[in-house]
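Single-structure report; data block below.
The other protein chains are all here in position, but one chain of the complex has been omitted.
Moving on, here comes chain A:
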Amino acid sequence: MDSDVLMDHNTEFQLMQVAEFSNHEERVWHLAWNPTRPLLASCSSDKSVNLYHYDTTGKFEQATSISTGHSKTVRAVAWAPSGKTLATASFDSQVGIWEQEEPEEEGGAPGEWECTILEGHENECKCVAYSSSGTLLATCSRDKTVWVWEVQPDSEFECVGVLMEHTQDVKCVAWHPTEEILASASYDDTIRLYVDDPDEDWYAFQVLSGHESTVWSLAFSPCGKYLASASDDLTIRLWRRAAQFKWEPIGMLRGHDRTIFSVSWGLGNGDGENAGWLASTGSDGKINVWEMKAPENGTLDSKLIATLRDAHSVSDVNCVAWNPRPGLGDLLATAGDDCSVRVWRITGVA
């Protein structure tokens, strides 16, 4: 299924820009849509996190900017499933856990964002992710390790696993949408999958090899049966869950001519065999959107339905993220080296 997609052919859908924010002073690395509230978070080399609010009409405005206090680049952000807690991963090796103070009086304005720091990584922390239940947090770093933390009451965290499986910088961690399966991607070109052994510790149950260069980004399909990985080898690889602890390669997508930095798997528009929409971005400045279908025969079909060049003019696009909230699955946001955050809506071509 090596679909060597032709780039600028007429597609059924197009990406329309809905909003653009240029409030960051340096490149924007990563984005996270709040899963329960109309908020989008972005983080940047300028060490700040910006929050953008949107209303039902699709109007976006910047809500606030948090000076994180991180001493270096904030590389990644993640919301807890509750939508109340935000985690930041920074090159200063720390992870910040942010919660907004309760309003002083009922109905009053919420207070400031307060931070709890998680330490442990030796050096640059690259990514952070909450499990679907919100009870676990995973972080990864250039120190080659992946850490799993248990989220406890009172902003307490207990380290439940330090996984030293990768031989190089770990770029990304991602949780399965429903189960406690963790995936990590690395500069060592591999993806590793982990689960908890209830009697013992977290352990890696499988290595996914195949990529020929750094794996930058991971995204599980919303149904949890598939995993997409984006790499410096210019491919997106697709993996299928064949058994409880067994994943296998099922396909490859091409459509970028420079490093692919980010991949996001959204709900899509809910067609019959729909397995969602997969979006990718990278160093070539392009956004690609594939429609994924999983027919009864067990295959996973993909079709490029939209593509957009120069999404952030000449700059690299570091991150793409679909809005996960019901009914808003046609919104995606991108973050670029041009210091901007852009929001796009995918619409059918009339």
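Everything below uses one rule, namely that a contact is a pair of C-beta atoms (placed from the backbone, for glycine too) under 8 Å apart; a residue touches a chain by one contact, two chains touch by 3 or more; residues count from 1.
Keep in mind that, in the parts below, contacts and distances are computed from a predicted model.
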item	value
Hidden subunit of the complex - UniProt protein name among "Ras-related protein Rab-30", "N(6)-L-threonylcarbamoyladenine synthase", "Cytosolic Fe-S cluster assembly factor NAR1" or "CDKN2A-interacting protein isoform X1"	"Cytosolic Fe-S cluster assembly factor NAR1"
Omitted-chain contact residue, chosen from A:E20, A:D201 or A:E273	A:D201
Residue among A:T214, A:S262, A:T281 or A:N323 that touches the chain left out of view	A:T214
Residue, one of A:S71, A:S133 or A:T178, that touches the chain absent here	A:S71
Hidden partner chain, residues of chain A it touches	26-27, 45, 67-69, 71-73, 75, 91-94, 99, 112-117, 119-120, 122-124, 126, 142-144, 153-155, 157-162, 168-169, 171, 187, 199-201, 203-207, 213-214, 232, 243, 245-246, 258-259, 283, 314-316, 337
